[in-house]
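Incomplete set of chains, arranged as in the complex.
Chain nomenclature is as follows: A and B, assigned in order of appearance, with residue numbering initiated at 1 for each chain independently.
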Amino acid sequence: MPRSNSFSTNMRIRFPVLAICLQVIIIILFGIFVRYTPVDRWTQPSTNMGLYPIFQDVHVMIFIGFGFLMTFLKKYGFSSVSINFLIAALGLQWGILLQGFWHMVSNNVHNTIESMINADFSTAAVLISFGAILGKTSPVQMLILTIFEITIFVCNEHLVVNVLKATDTGASMTIHAFGAYFGLAVARLLYRPGLKNGHPKEGSVYHSDLFAMIGTLFLWLFWPSFNSAIAKSAEEQQRAIMNTYFSLAACTVTTFAFSILVEHRGKLDMVHIQNATLAGGVAVGSCADLDILPVGALLIGSIAGIISVLGYKYLSPLLATLKIQDTCGVHNLHGLPGLLGGIASIIAAAVQVNSNISVGMQAAALGCSVAIAMVGGAFTGQ
Amino acid sequence: MPRSNSFSTNMRIRFPVLAICLQVIIIILFGIFVRYTPVDRWTQPSTNMGLYPIFQDVHVMIFIGFGFLMTFLKKYGFSSVSINFLIAALGLQWGILLQGFWHMVSNNVHNTIESMINADFSTAAVLISFGAILGKTSPVQMLILTIFEITIFVCNEHLVVNVLKATDTGASMTIHAFGAYFGLAVARLLYRPGLKNGHPKEGSVYHSDLFAMIGTLFLWLFWPSFNSAIAKSAEEQQRAIMNTYFSLAACTVTTFAFSILVEHRGKLDMVHIQNATLAGGVAVGSCADLDILPVGALLIGSIAGIISVLGYKYLSPLLATLKIQDTCGVHNLHGLPGLLGGIASIIAAAVQVNSNISVGMQAAALGCSVAIAMVGGAFTGQ
């Protein structure tokens, strides 16, 4: 939905009709299923107002963070923020429904602050995928992708959390790796030779970079809330906050250092600063609430910054030759650090930081998140 | 206070003298009346630190949200944010005093977190009116309007809440409809034929649109806090949060759909995205804490998005022919959705969602908010 032209006559009818139909379907399903949580169930922590500030932090990440992070492209600034806004607003309603279907109480979906956080989370996966295909799809395709991806996302999450009983509090695997590989599979299928040398509207301008930093910083600042939002106990919640805070700080220092090391033109690469500094938040996700010690968080963050910068420098050109054009580099920000997060959780299980997690289940969770994402993305991209 | 020229010699003396006089008067009145709440009264919920994060959300809406929403005009960006800042900083002090006068304890105004929220609310009414007259007034006129409008606002609010005992938790009527019709009345009186074809500085540029989206998104994100801030019980607070979250999400989808339907040029109208997406927050306000079911919130939001887009498309040109030039389109964002909110609360009373509210009192509240706003605006605009 680029600002300057965009809707063909055909699209000008199809887009509103599809959007209105989806909204009507959602209204009907909400009418049948969704209810407020009865007050007598308010002793559960998930109904606690204490979660509300954390919900708001996550909310800012989804709409301001993801939205502005994508404004760095010269001509896509406004349309990135707008489509991000539309996808998230539609997606969270669909997320409330689908996630609720797994936890129905006498055929009702009981809405809580926690289910609003989970709905926002489900849109995050779509927004990550959106970063890989920005500029390649029509708004109608984005609406369809939103509905499909959230449906598959919710099933994968159920599999990982409730069937495999793996730990993934900060969602390195279920959101970040899932969203990235889903998006890359779609991007591969949408590949057209004419786009090979980059879309003419790619490339950043000075002010775009400052707008993108608004996105980067709000994501960076509120990531501790993201990774701790669904932690089970106060102890785990505090550990998730601290580990994420430390991981991001270390990641930022190594990102600056390696960005200058690998750049031959002798200047900071703004794409690294805007993106790789966040890899520490992604990578510490799966282990965020575990007792990995503050030094463990620093190590994960340091490594995440390094691999993300190296990914932008060396891996993205390689992927492009494989006809996978990753517009925003989500593979380097969400894909690789998501894998690192999964591997870190396998190591944490191996060294027995917590007796409730097992090497096998963590590995299975990582594998099925990536596999389901790729298959799902390929299916949706058709 | 446009950036490029602005203060005539006369104004350069009158503005500082008036501002300093007002500040001195406020200091004297604070010295006589305003006190901290004694610690032994801290068992009331209004003194609870739990309200502080909600206060901060509202605070961000007033200064960042309203401020940046008005930056879309090409040449008014900086002066909009600045005057918004000045009006709010002056207005909140005046609001603390006037709202306190209705609740004095042994001739003292006891300040609480809740009274800070209410003071911020009272400035919101002025900032809405400011949107209707942006570019038509001098800074001196804005200072006078701030003092007058807050005074009238506080009286109307007292009438609606304490005399009529109507419900208006999210203030669709007392803030949004009031602020809009107050501003439109002032705009009508400030009409000069020379301005008929639009101020030459109107019209947006590309970067302005991204700055305006910062305003839009922070308003959108924190609106659940706005609508739930003064809810009486935890149950009503959670319902207000959820209803506003759902209403805004649905409103965003219908805004995108109808914006493209009514635009013949085949592109997204940025004014719709920046403004009409927020109409769901306005319209659900009066009913926000009532048991309207999540589906009720979706319906209110969906309708609000539609009428707001249609208002921008068809009603604004009509108002302009009536010599009412609504610079930021506040009638479409706050006026019409405010009326819708009032009507929704009348319907909610009619179907008896809550035995404490009555059709008559809700209708009276809506009528007197609009009438007092128009008369007050006409009086102030003289």
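Simple rule for what comes next: contacts are C-beta pairs under 8 Å (C-beta built on N, C-alpha and C of every residue); 3 or more make two chains touch, one makes a residue touch a chain.
Fair warning: this is a prediction, and the values are worked out from it, not measured in the lab.
Displayed in place are 2 chains, all sharing one sequence; the entire complex defined by the structure file totals 3 copies.
Going forward, only the chains that are shown with their structure count from here on.
For the pair chain A and chain B, the distance between mean C-alpha positions equals 34 Å. Of all residues in chain A, only 1, 3-9, 11-12, 15-16, 19-20, 22-23, 26-27, 30-31, 34-37, 39, 42, 47, 49, 52-53, 56, 59-60, 63-64, 67, 71, 77-79, 81-82, 85-86, 89-90, 92-93, 111, 113, 116, 207, 211, 214 touch chain B in the complex they form.
The residues of chain B lying in touch with chain A in their complex are 50, 53-54, 57, 206-207, 209-210, 213-214, 217-218, 220-222, 225, 234-235, 237-239, 241-242, 245-246, 248-250, 252-254, 256-258, 260-261, 263, 266-268, 270, 273, 277, 291, 293-295, 298-299, 302.
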